[in-house]
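A single protein chain has been omitted; all remaining protein chains appear in their positions.
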Amino acid sequence: MSSDAVLASRCTACGAVSYPQHCLCPSCGGERFEPTPVEGEGTVVSYTDLYALAIDFEQRFLRLAMVELDSGVRATGQLLHETPAIGTRVKATIGVVRRQGETKIRGLQFVPV
Amino acid sequence: MRRVMVVGAGMTRFGRSSETLSQLMCLSSMAALRDAHLGEYPVDGVVVANMGAARINRQTAIASALVDRLNLFPATAETVENGPASGSSAFKVGYQAVAAGMADVVLVTGVEKMRAVNNLEGTDFVASMSHPEAEYIYGVTLPSLAGMFARMVMERYGVTRRHLALVAIKNHANALRNPYAHIQQAITLEGILEAPEAIVNNPPIAEPLHLFDCCPVSDGAASLVLAAEDVAEKLGKAGIVVAGIGQATDTHAVHERPEPTRLTAVEVAAERAFTMAGTSRDEVDVVELHDAFTILEIVQSEAAGFFPQGEGHLALERGETAFDGSLPINPSGGLKARGHPVGATGMAQLVELTWQLRGDAGERQVQGARCGFACNFGGFGNNVVTTLLRREDR
Partner (left out) sequence: MAGTGDLEALLRPPAMDMPPYPPKAVTLASGERMVVRQASREEVPILLEAIAPLLWVERDFYDVVAARLFGELLAYKRYRVRDEYVLVGLIDGVLAGIVNGRAVDAETGMSYHTITIRRGLRVGSHLFAAKMEYHVEYLGEKEVLIVAESPIGFRRWMIEYPLSKKYEVQHELGGVPSWVLPRDTYFDAKPRLVSGTRPVPDELLRGAETIVLPGDDTVRRQVTGERGGVECAE
(Lines give C-alpha, C1' and ligand atoms only; values in the text may rest on other atoms or scores of the structure.)
Protein backbone atom coordinates (compact mmCIF):
# COMPACT_ATOMS: atom_id res chain seq x y z
CA MET A 1 0.00 0.00 0.00
CA SER A 2 1.63 3.27 -1.10
CA SER A 3 0.88 6.36 0.92
CA ASP A 4 -1.43 7.80 -1.71
CA ALA A 5 -3.37 4.89 -3.08
CA VAL A 6 -4.58 1.45 -2.29
CA LEU A 7 -3.74 -0.65 -5.29
CA ALA A 8 -5.77 -3.32 -7.01
CA SER A 9 -4.35 -5.53 -9.75
CA ARG A 10 -5.44 -5.35 -13.37
CA CYS A 11 -4.54 -8.48 -15.32
CA THR A 12 -2.59 -7.52 -18.44
CA ALA A 13 -3.94 -10.56 -20.25
CA CYS A 14 -7.67 -10.27 -19.69
CA GLY A 15 -8.17 -6.89 -18.00
CA ALA A 16 -9.93 -8.29 -14.91
CA VAL A 17 -9.25 -6.33 -11.76
CA SER A 18 -8.77 -8.11 -8.44
CA TYR A 19 -8.22 -6.81 -4.91
CA PRO A 20 -6.43 -7.83 -2.82
CA GLN A 21 -3.61 -9.20 -4.91
CA HIS A 22 -3.41 -12.87 -5.85
CA CYS A 23 -0.43 -14.51 -7.50
CA LEU A 24 -2.47 -15.44 -10.53
CA CYS A 25 -5.43 -13.70 -12.10
CA PRO A 26 -8.58 -15.23 -10.59
CA SER A 27 -10.30 -14.89 -13.96
CA CYS A 28 -7.77 -16.21 -16.48
CA GLY A 29 -4.76 -17.41 -14.51
CA GLY A 30 -2.52 -14.72 -15.95
CA GLU A 31 0.62 -13.78 -14.06
CA ARG A 32 1.19 -10.15 -15.03
CA PHE A 33 -0.61 -7.26 -13.49
CA GLU A 34 -0.74 -3.50 -13.66
CA PRO A 35 -1.42 -1.65 -10.44
CA THR A 36 -4.65 0.31 -10.52
CA PRO A 37 -5.88 2.43 -7.63
CA VAL A 38 -9.00 1.48 -5.70
CA GLU A 39 -10.85 4.73 -6.20
CA GLY A 40 -14.02 6.40 -7.28
CA GLU A 41 -17.58 6.02 -6.12
CA GLY A 42 -19.35 2.93 -4.96
CA THR A 43 -22.11 1.36 -2.90
CA VAL A 44 -22.00 0.06 0.67
CA VAL A 45 -22.36 -3.74 0.58
CA SER A 46 -22.44 -3.93 4.37
CA TYR A 47 -21.06 -2.13 7.41
CA THR A 48 -20.72 -2.50 11.16
CA ASP A 49 -20.00 -0.35 14.19
CA LEU A 50 -17.29 -2.21 16.05
CA TYR A 51 -17.15 -1.56 19.82
CA ALA A 52 -14.76 -4.32 20.83
CA LEU A 53 -11.77 -2.55 19.35
CA ALA A 54 -8.47 -3.91 18.19
CA ILE A 55 -5.17 -2.81 19.73
CA ASP A 56 -4.25 0.75 18.60
CA PHE A 57 -7.83 2.01 18.64
CA GLU A 58 -9.27 4.05 21.50
CA GLN A 59 -12.44 5.58 20.15
CA ARG A 60 -15.81 4.39 21.35
CA PHE A 61 -16.52 2.54 18.13
CA LEU A 62 -15.05 2.04 14.68
CA ARG A 63 -17.27 2.05 11.62
CA LEU A 64 -16.11 -0.45 9.00
CA ALA A 65 -17.61 -1.29 5.63
CA MET A 66 -17.32 -3.47 2.56
CA VAL A 67 -17.92 -1.33 -0.50
CA GLU A 68 -18.46 -2.28 -4.12
CA LEU A 69 -16.95 0.40 -6.32
CA ASP A 70 -18.60 1.27 -9.60
CA SER A 71 -15.56 -0.20 -11.34
CA GLY A 72 -16.66 -3.60 -10.01
CA VAL A 73 -13.91 -4.01 -7.44
CA ARG A 74 -14.90 -4.52 -3.82
CA ALA A 75 -12.84 -3.34 -0.89
CA THR A 76 -12.97 -3.19 2.91
CA GLY A 77 -12.18 0.01 4.75
CA GLN A 78 -13.29 2.52 7.34
CA LEU A 79 -16.60 4.25 6.77
CA LEU A 80 -16.83 7.93 7.62
CA HIS A 81 -20.54 8.36 6.99
CA GLU A 82 -22.99 9.41 9.69
CA THR A 83 -26.07 7.57 8.46
CA PRO A 84 -25.00 4.52 6.50
CA ALA A 85 -27.20 1.77 5.13
CA ILE A 86 -26.70 -1.12 2.76
CA GLY A 87 -26.80 0.60 -0.63
CA THR A 88 -25.52 4.00 0.52
CA ARG A 89 -23.39 5.74 -2.11
CA VAL A 90 -19.85 6.57 -0.99
CA LYS A 91 -16.55 7.69 -2.40
CA ALA A 92 -13.15 6.13 -1.76
CA THR A 93 -10.49 8.36 -0.22
CA ILE A 94 -7.13 7.68 1.43
CA GLY A 95 -6.55 8.69 5.04
CA VAL A 96 -4.84 7.64 8.26
CA VAL A 97 -6.62 4.46 9.28
CA ARG A 98 -4.40 3.26 12.09
CA ARG A 99 -1.59 4.48 14.28
CA GLN A 100 0.92 1.86 15.32
CA GLY A 101 3.20 3.58 17.79
CA GLU A 102 4.73 6.47 15.87
CA THR A 103 3.73 5.12 12.49
CA LYS A 104 0.63 6.43 10.72
CA ILE A 105 -0.84 3.91 8.34
CA ARG A 106 -2.86 5.16 5.42
CA GLY A 107 -5.65 3.28 3.75
CA LEU A 108 -9.18 3.35 2.42
CA GLN A 109 -11.74 5.61 4.01
CA PHE A 110 -15.16 5.82 2.43
CA VAL A 111 -16.88 9.18 2.70
CA PRO A 112 -20.26 10.52 1.58
CA VAL A 113 -20.51 11.34 -2.09
CA MET B 1 -8.87 -47.02 2.37
CA ARG B 2 -9.71 -48.71 5.67
CA ARG B 3 -12.69 -47.79 7.79
CA VAL B 4 -11.83 -45.80 10.89
CA MET B 5 -13.60 -45.92 14.25
CA VAL B 6 -13.69 -43.61 17.24
CA VAL B 7 -12.72 -45.75 20.22
CA GLY B 8 -11.97 -43.20 22.94
CA ALA B 9 -13.22 -39.76 23.93
CA GLY B 10 -12.44 -37.24 26.63
CA MET B 11 -12.28 -33.52 27.30
CA THR B 12 -11.60 -31.01 30.03
CA ARG B 13 -14.21 -28.64 31.41
CA PHE B 14 -13.99 -25.56 29.25
CA GLY B 15 -13.71 -22.18 30.86
CA ARG B 16 -11.14 -20.18 32.72
CA SER B 17 -8.57 -22.65 33.84
CA SER B 18 -5.54 -22.59 36.07
CA GLU B 19 -4.01 -25.49 34.16
CA THR B 20 -1.18 -24.82 31.75
CA LEU B 21 -1.38 -25.61 28.05
CA SER B 22 0.56 -28.78 28.65
CA GLN B 23 -1.61 -29.87 31.56
CA LEU B 24 -4.79 -29.29 29.56
CA MET B 25 -3.71 -31.41 26.64
CA CYS B 26 -2.43 -34.14 28.93
CA LEU B 27 -5.59 -34.35 31.00
CA SER B 28 -7.80 -34.54 27.94
CA SER B 29 -5.56 -37.07 26.19
CA MET B 30 -5.34 -39.29 29.26
CA ALA B 31 -9.10 -39.28 29.59
CA ALA B 32 -9.56 -40.36 25.97
CA LEU B 33 -6.83 -43.01 26.22
CA ARG B 34 -8.34 -44.41 29.41
CA ASP B 35 -11.70 -44.50 27.71
CA ALA B 36 -10.23 -46.38 24.75
CA HIS B 37 -8.82 -49.21 26.91
CA LEU B 38 -6.17 -49.85 24.29
CA GLY B 39 -4.51 -52.57 26.31
CA GLU B 40 -1.54 -53.85 24.33
CA TYR B 41 -2.18 -51.69 21.29
CA PRO B 42 0.32 -48.85 21.04
CA VAL B 43 -0.56 -45.35 20.00
CA ASP B 44 1.07 -45.02 16.57
CA GLY B 45 0.51 -41.32 16.05
CA VAL B 46 -0.48 -38.14 17.84
CA VAL B 47 -2.04 -35.14 16.16
CA VAL B 48 -2.54 -31.93 18.09
CA ALA B 49 -4.86 -29.13 16.99
CA ASN B 50 -3.90 -25.69 18.18
CA MET B 51 -3.88 -22.14 16.87
CA GLY B 52 -2.15 -19.90 19.36
CA ALA B 53 0.50 -21.74 21.34
CA ALA B 54 3.38 -20.03 19.54
CA ARG B 55 2.03 -16.56 20.15
CA ILE B 56 -0.03 -16.77 23.32
CA ASN B 57 1.87 -19.45 25.22
CA ARG B 58 5.26 -19.05 23.58
CA GLN B 59 5.51 -22.75 22.79
CA THR B 60 5.88 -24.49 19.47
CA ALA B 61 5.87 -28.11 18.26
CA ILE B 62 3.42 -29.02 20.99
CA ALA B 63 2.44 -32.35 19.46
CA SER B 64 6.00 -33.50 20.05
CA ALA B 65 5.69 -32.22 23.60
CA LEU B 66 2.49 -34.23 24.11
CA VAL B 67 4.20 -37.41 22.91
CA ASP B 68 6.85 -36.73 25.52
CA ARG B 69 4.44 -36.09 28.36
CA LEU B 70 2.55 -39.29 27.63
CA ASN B 71 5.72 -41.33 27.01
CA LEU B 72 4.38 -42.32 23.63
CA PHE B 73 7.73 -42.19 21.79
CA PRO B 74 8.50 -43.12 19.12
CA ALA B 75 4.95 -42.36 17.89
CA THR B 76 4.54 -39.94 14.98
CA ALA B 77 3.37 -36.45 15.84
CA GLU B 78 2.16 -33.30 14.10
CA THR B 79 0.61 -30.05 15.23
CA VAL B 80 -2.15 -28.88 12.92
CA GLU B 81 -3.17 -25.24 12.62
CA ASN B 82 -6.28 -24.26 10.71
CA GLY B 83 -7.54 -21.36 12.76
CA PRO B 84 -10.79 -22.24 14.53
CA ALA B 85 -11.07 -25.31 12.29
CA SER B 86 -7.85 -26.76 13.67
CA GLY B 87 -9.77 -29.38 15.66
CA SER B 88 -11.54 -30.95 12.71
CA SER B 89 -8.46 -30.59 10.54
CA ALA B 90 -6.40 -32.49 13.08
CA PHE B 91 -9.11 -35.13 13.18
CA LYS B 92 -8.92 -35.34 9.38
CA VAL B 93 -5.14 -35.77 9.50
CA GLY B 94 -5.47 -38.53 12.08
CA TYR B 95 -8.23 -40.17 10.09
CA GLN B 96 -6.15 -40.12 6.92
CA ALA B 97 -3.23 -41.84 8.64
CA VAL B 98 -5.42 -44.70 9.82
CA ALA B 99 -7.47 -44.94 6.63
CA ALA B 100 -4.30 -45.09 4.56
CA GLY B 101 -2.91 -47.90 6.67
CA MET B 102 -0.03 -45.79 7.98
CA ALA B 103 -1.23 -46.08 11.57
CA ASP B 104 -3.57 -48.35 13.47
CA VAL B 105 -4.23 -46.12 16.45
CA VAL B 106 -4.03 -42.32 16.52
CA LEU B 107 -4.67 -39.91 19.38
CA VAL B 108 -6.05 -36.55 18.29
CA THR B 109 -6.13 -33.70 20.82
CA GLY B 110 -7.27 -30.13 20.35
CA VAL B 111 -6.11 -27.58 22.90
CA GLU B 112 -6.07 -23.86 23.50
CA LYS B 113 -4.97 -21.86 26.49
CA MET B 114 -6.38 -18.48 25.49
CA ARG B 115 -6.38 -16.83 28.87
CA ALA B 116 -2.64 -16.56 29.15
CA VAL B 117 -3.13 -13.15 27.54
CA ASN B 118 -5.62 -10.35 28.11
CA ASN B 119 -8.65 -9.65 25.94
CA LEU B 120 -6.93 -7.07 23.74
CA GLU B 121 -4.14 -9.46 22.90
CA GLY B 122 -6.67 -12.25 22.42
CA THR B 123 -8.73 -10.15 20.02
CA ASP B 124 -5.65 -9.24 18.03
CA PHE B 125 -4.55 -12.85 17.90
CA VAL B 126 -7.89 -13.93 16.44
CA ALA B 127 -7.90 -10.93 14.06
CA SER B 128 -4.61 -12.16 12.64
CA MET B 129 -6.66 -14.59 10.55
CA SER B 130 -8.03 -11.74 8.48
CA HIS B 131 -6.28 -10.49 5.33
CA PRO B 132 -3.30 -8.43 6.55
CA GLU B 133 -3.40 -5.59 4.01
CA ALA B 134 -7.01 -5.62 2.91
CA GLU B 135 -8.74 -6.20 6.27
CA TYR B 136 -6.61 -6.41 9.44
CA ILE B 137 -4.91 -3.06 9.00
CA TYR B 138 -8.25 -1.24 9.15
CA GLY B 139 -9.01 -2.56 12.61
CA VAL B 140 -11.06 -5.48 11.29
CA THR B 141 -11.60 -8.22 13.85
CA LEU B 142 -13.55 -11.47 13.53
CA PRO B 143 -16.59 -9.92 15.26
CA SER B 144 -16.57 -7.07 12.72
CA LEU B 145 -16.65 -9.55 9.85
CA ALA B 146 -19.48 -11.38 11.56
CA GLY B 147 -21.29 -8.08 12.14
CA MET B 148 -21.13 -7.13 8.48
CA PHE B 149 -22.24 -10.62 7.49
CA ALA B 150 -25.11 -10.56 9.96
CA ARG B 151 -26.37 -7.23 8.69
CA MET B 152 -26.56 -8.49 5.10
CA VAL B 153 -28.26 -11.73 6.05
CA MET B 154 -30.73 -10.01 8.34
CA GLU B 155 -31.68 -7.50 5.71
CA ARG B 156 -31.97 -10.05 2.93
CA TYR B 157 -33.85 -12.80 4.74
CA GLY B 158 -35.68 -11.05 7.56
CA VAL B 159 -33.62 -12.55 10.36
CA THR B 160 -34.03 -10.32 13.43
CA ARG B 161 -32.10 -9.68 16.65
CA ARG B 162 -34.77 -11.74 18.33
CA HIS B 163 -33.84 -14.77 16.21
CA LEU B 164 -30.21 -14.31 17.17
CA ALA B 165 -31.20 -14.07 20.82
CA LEU B 166 -33.15 -17.33 20.54
CA VAL B 167 -29.97 -19.09 19.42
CA ALA B 168 -28.09 -17.81 22.47
CA ILE B 169 -30.92 -18.64 24.86
CA LYS B 170 -31.21 -22.16 23.45
CA ASN B 171 -27.49 -22.81 23.69
CA HIS B 172 -27.19 -21.40 27.20
CA ALA B 173 -30.08 -23.64 28.29
CA ASN B 174 -28.46 -26.67 26.64
CA ALA B 175 -25.17 -25.98 28.38
CA LEU B 176 -26.85 -26.20 31.78
CA ARG B 177 -27.08 -29.93 31.05
CA ASN B 178 -23.40 -30.10 30.07
CA PRO B 179 -20.93 -30.25 32.95
CA TYR B 180 -18.09 -29.54 30.52
CA ALA B 181 -19.55 -26.24 29.34
CA HIS B 182 -17.85 -22.94 30.14
CA ILE B 183 -20.97 -20.89 30.64
CA GLN B 184 -23.50 -22.19 33.10
CA GLN B 185 -25.96 -19.35 33.08
CA ALA B 186 -29.51 -19.25 31.84
CA ILE B 187 -30.47 -16.08 29.97
CA THR B 188 -33.85 -14.74 28.95
CA LEU B 189 -35.25 -12.74 26.07
CA GLU B 190 -36.32 -10.10 28.59
CA GLY B 191 -32.83 -9.82 30.02
CA ILE B 192 -30.88 -9.65 26.78
CA LEU B 193 -33.30 -7.98 24.41
CA GLU B 194 -36.62 -6.68 25.67
CA ALA B 195 -36.03 -4.99 29.03
CA PRO B 196 -34.71 -1.41 29.05
CA GLU B 197 -31.71 -2.81 30.93
CA ALA B 198 -30.85 -4.94 27.90
CA ILE B 199 -28.70 -2.13 26.50
CA VAL B 200 -26.39 -2.53 29.50
CA ASN B 201 -26.83 -6.30 29.83
CA ASN B 202 -26.22 -6.91 26.15
CA PRO B 203 -24.19 -4.03 24.71
CA PRO B 204 -23.22 -3.85 21.05
CA ILE B 205 -20.00 -5.56 20.02
CA ALA B 206 -20.11 -5.29 16.21
CA GLU B 207 -23.53 -4.09 15.30
CA PRO B 208 -25.95 -5.68 14.75
CA LEU B 209 -24.21 -8.30 16.93
CA HIS B 210 -24.26 -7.79 20.69
CA LEU B 211 -22.42 -9.33 23.62
CA PHE B 212 -24.69 -12.36 23.87
CA ASP B 213 -24.30 -13.04 20.16
CA CYS B 214 -20.60 -13.74 20.63
CA CYS B 215 -18.94 -16.77 22.15
CA PRO B 216 -16.67 -16.43 25.19
CA VAL B 217 -12.92 -16.80 25.35
CA SER B 218 -12.09 -20.16 26.91
CA ASP B 219 -9.32 -22.55 27.82
CA GLY B 220 -9.71 -26.26 27.30
CA ALA B 221 -8.81 -29.45 25.50
CA ALA B 222 -10.71 -32.31 23.87
CA SER B 223 -9.43 -35.63 22.58
CA LEU B 224 -10.45 -38.65 20.55
CA VAL B 225 -8.70 -41.94 19.86
CA LEU B 226 -9.11 -43.28 16.33
CA ALA B 227 -8.49 -46.89 15.42
CA ALA B 228 -8.62 -49.02 12.30
CA GLU B 229 -11.76 -51.13 12.12
CA ASP B 230 -10.08 -54.42 12.86
CA VAL B 231 -8.27 -53.01 15.88
CA ALA B 232 -11.50 -51.47 17.09
CA GLU B 233 -13.24 -54.80 16.77
CA LYS B 234 -10.56 -56.54 18.78
CA LEU B 235 -10.97 -53.86 21.44
CA GLY B 236 -14.67 -54.50 21.45
CA LYS B 237 -15.14 -50.85 20.57
CA ALA B 238 -16.23 -50.91 16.97
CA GLY B 239 -19.32 -48.82 16.92
CA ILE B 240 -18.71 -45.22 15.98
CA VAL B 241 -17.59 -44.94 12.37
CA VAL B 242 -16.04 -41.89 10.76
CA ALA B 243 -18.48 -41.90 7.86
CA GLY B 244 -17.50 -38.74 6.04
CA ILE B 245 -15.19 -35.76 6.15
CA GLY B 246 -15.52 -32.81 3.79
CA GLN B 247 -13.43 -29.67 3.63
CA ALA B 248 -13.55 -26.60 1.41
CA THR B 249 -11.97 -23.18 1.17
CA ASP B 250 -13.09 -19.74 0.03
CA THR B 251 -11.51 -16.33 -0.53
CA HIS B 252 -9.40 -14.86 2.24
CA ALA B 253 -10.76 -11.32 2.08
CA VAL B 254 -14.46 -11.60 2.82
CA HIS B 255 -15.31 -8.79 0.39
CA GLU B 256 -14.07 -10.93 -2.49
CA ARG B 257 -16.75 -13.59 -2.02
CA PRO B 258 -19.02 -13.59 -5.05
CA GLU B 259 -22.10 -13.98 -2.82
CA PRO B 260 -21.25 -12.51 0.58
CA THR B 261 -24.48 -13.72 2.23
CA ARG B 262 -23.64 -17.34 1.51
CA LEU B 263 -21.24 -19.58 3.40
CA THR B 264 -20.06 -21.29 0.24
CA ALA B 265 -17.24 -23.20 1.89
CA VAL B 266 -19.77 -24.72 4.31
CA GLU B 267 -21.99 -25.74 1.38
CA VAL B 268 -19.15 -27.42 -0.51
CA ALA B 269 -17.59 -29.03 2.56
CA ALA B 270 -20.90 -30.45 3.72
CA GLU B 271 -21.72 -31.79 0.28
CA ARG B 272 -18.34 -33.51 0.19
CA ALA B 273 -18.89 -35.08 3.60
CA PHE B 274 -22.36 -36.33 2.81
CA THR B 275 -21.18 -37.73 -0.54
CA MET B 276 -18.27 -39.54 1.07
CA ALA B 277 -20.58 -41.00 3.70
CA GLY B 278 -23.34 -41.87 1.28
CA THR B 279 -25.68 -40.33 3.83
CA SER B 280 -28.61 -37.99 3.30
CA ARG B 281 -29.44 -34.94 5.45
CA ASP B 282 -32.57 -36.69 6.76
CA GLU B 283 -30.48 -39.36 8.38
CA VAL B 284 -28.75 -36.90 10.69
CA ASP B 285 -30.06 -36.98 14.26
CA VAL B 286 -27.82 -34.50 16.02
CA VAL B 287 -25.74 -31.54 14.86
CA GLU B 288 -22.90 -29.47 16.28
CA LEU B 289 -22.42 -26.18 14.43
CA HIS B 290 -19.83 -23.44 14.85
CA ASP B 291 -21.77 -20.66 16.55
CA ALA B 292 -18.83 -18.36 17.31
CA PHE B 293 -21.55 -15.79 16.54
CA THR B 294 -25.23 -16.63 16.79
CA ILE B 295 -25.84 -15.68 13.14
CA LEU B 296 -23.47 -18.46 12.10
CA GLU B 297 -25.59 -21.21 13.62
CA ILE B 298 -28.54 -20.06 11.56
CA VAL B 299 -26.72 -19.72 8.27
CA GLN B 300 -24.60 -22.85 8.72
CA SER B 301 -27.79 -24.87 9.28
CA GLU B 302 -28.89 -23.75 5.82
CA ALA B 303 -25.52 -24.02 4.10
CA ALA B 304 -25.04 -27.56 5.42
CA GLY B 305 -28.29 -28.43 3.70
CA PHE B 306 -30.64 -28.96 6.63
CA PHE B 307 -32.93 -26.07 5.76
CA PRO B 308 -33.47 -24.05 2.60
CA GLN B 309 -31.35 -20.94 2.24
CA GLY B 310 -32.88 -18.04 4.14
CA GLU B 311 -35.11 -20.29 6.26
CA GLY B 312 -32.82 -21.38 9.08
CA HIS B 313 -34.27 -18.76 11.40
CA LEU B 314 -37.78 -20.03 10.69
CA ALA B 315 -36.81 -23.56 11.70
CA LEU B 316 -35.25 -22.12 14.86
CA GLU B 317 -38.43 -20.21 15.60
CA ARG B 318 -40.52 -23.34 15.15
CA GLY B 319 -38.35 -25.10 17.72
CA GLU B 320 -36.97 -27.63 15.27
CA THR B 321 -33.40 -27.09 16.41
CA ALA B 322 -34.17 -27.12 20.14
CA PHE B 323 -32.93 -29.96 22.31
CA ASP B 324 -36.31 -31.64 22.02
CA GLY B 325 -36.83 -30.66 18.40
CA SER B 326 -36.66 -32.70 15.23
CA LEU B 327 -33.02 -31.71 14.58
CA PRO B 328 -31.26 -30.68 17.78
CA ILE B 329 -28.43 -28.27 17.04
CA ASN B 330 -25.69 -27.74 19.63
CA PRO B 331 -27.10 -29.86 22.46
CA SER B 332 -23.70 -29.30 24.08
CA GLY B 333 -24.31 -25.56 24.31
CA GLY B 334 -22.32 -24.84 21.15
CA LEU B 335 -19.43 -22.41 21.06
CA LYS B 336 -21.67 -19.82 22.66
CA ALA B 337 -22.05 -21.63 25.95
CA ARG B 338 -19.76 -24.66 25.85
CA GLY B 339 -16.99 -22.16 25.13
CA HIS B 340 -14.40 -21.74 22.39
CA PRO B 341 -10.81 -22.66 23.09
CA VAL B 342 -9.97 -22.14 19.43
CA GLY B 343 -7.88 -25.24 18.72
CA ALA B 344 -10.06 -27.49 20.86
CA THR B 345 -13.50 -26.59 19.57
CA GLY B 346 -13.55 -28.85 16.52
CA MET B 347 -12.53 -31.77 18.70
CA ALA B 348 -15.10 -30.89 21.38
CA GLN B 349 -17.82 -31.01 18.72
CA LEU B 350 -16.73 -34.51 17.76
CA VAL B 351 -16.39 -35.64 21.38
CA GLU B 352 -19.96 -34.48 21.92
CA LEU B 353 -21.17 -36.36 18.85
CA THR B 354 -19.32 -39.47 20.02
CA TRP B 355 -21.02 -39.32 23.41
CA GLN B 356 -24.38 -38.67 21.78
CA LEU B 357 -24.02 -41.63 19.44
CA ARG B 358 -22.90 -43.90 22.29
CA GLY B 359 -25.84 -42.89 24.44
CA ASP B 360 -23.42 -41.37 26.96
CA ALA B 361 -24.60 -37.78 26.86
CA GLY B 362 -26.40 -37.90 30.18
CA GLU B 363 -29.08 -35.28 30.64
CA ARG B 364 -28.48 -33.84 27.22
CA GLN B 365 -28.84 -37.16 25.38
CA VAL B 366 -30.65 -36.85 22.08
CA GLN B 367 -32.75 -39.99 22.09
CA GLY B 368 -31.80 -42.62 19.54
CA ALA B 369 -29.00 -40.59 17.98
CA ARG B 370 -27.28 -42.70 15.35
CA CYS B 371 -25.81 -40.14 13.00
CA GLY B 372 -24.14 -36.87 13.91
CA PHE B 373 -22.82 -33.93 11.83
CA ALA B 374 -20.33 -31.28 12.88
CA CYS B 375 -19.26 -28.09 11.12
CA ASN B 376 -15.99 -26.46 12.14
CA PHE B 377 -15.60 -23.00 10.64
CA GLY B 378 -12.11 -21.60 10.13
CA GLY B 379 -11.21 -17.96 9.56
CA PHE B 380 -14.37 -16.19 8.62
CA GLY B 381 -15.59 -19.13 6.58
CA ASN B 382 -12.61 -19.41 4.26
CA ASN B 383 -11.70 -22.86 5.50
CA VAL B 384 -14.42 -25.19 6.72
CA VAL B 385 -14.22 -28.83 7.75
CA THR B 386 -17.36 -30.90 8.27
CA THR B 387 -17.56 -34.41 9.68
CA LEU B 388 -20.19 -37.13 9.79
CA LEU B 389 -20.04 -39.81 12.47
CA ARG B 390 -22.34 -42.78 12.38
CA ARG B 391 -23.12 -45.48 14.88
CA GLU B 392 -23.20 -49.07 13.74
CA ASP B 393 -24.50 -51.78 15.95
CA ARG B 394 -22.29 -54.79 16.27
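Lettered A and B in written order, each chain numbered from 1.
Going forward, a residue touches a chain if its C-beta (ideal position, glycine included) is under 8 Å from a C-beta of that chain, and two chains touch if they have at least 3 such contacts.
Note that the structure is predicted; figures quoted are calculated from it, not measured.
Within the complete assembly, B:P196 is the residue of B:G39, B:P74 or B:P196 that touches the hidden chain.
When the missing chain is restored to the complex, the residue among B:R13, B:R55, B:R69 or B:R262 that touches it is B:R13. Screening B:V7, B:L27, B:A232 or B:L327 for touch with the missing chain picks out B:L27. Panel shows subunit A; residues 53, 58-60 of it touch the chain omitted from the view. Contact residues of subunit B toward the unshown chain are 9-13, 15-19, 23-24, 27-28, 30-32, 35, 118-120, 179, 183, 185-188, 190-192, 195-203, 212, 355, 360.
Keep in mind that, in the parts below, only the chains that are shown with their structure count from here on.
We define each chain's centre as the mean of its Cα atoms; on that basis subunit A and subunit B are separated by 32 Å. Subunit B makes touch with subunit A in their complex at residues 120-121, 123-124, 127, 131, 133-135, 137-141, 143-144, 147-149, 151-152, 155, 203-209, 252-256, 260. Put simply, subunit A touches subunit B in their complex at residues 1, 18-20, 45-57, 61-62, 64-67, 74-78, 86, 97-98, 105, 107-108.
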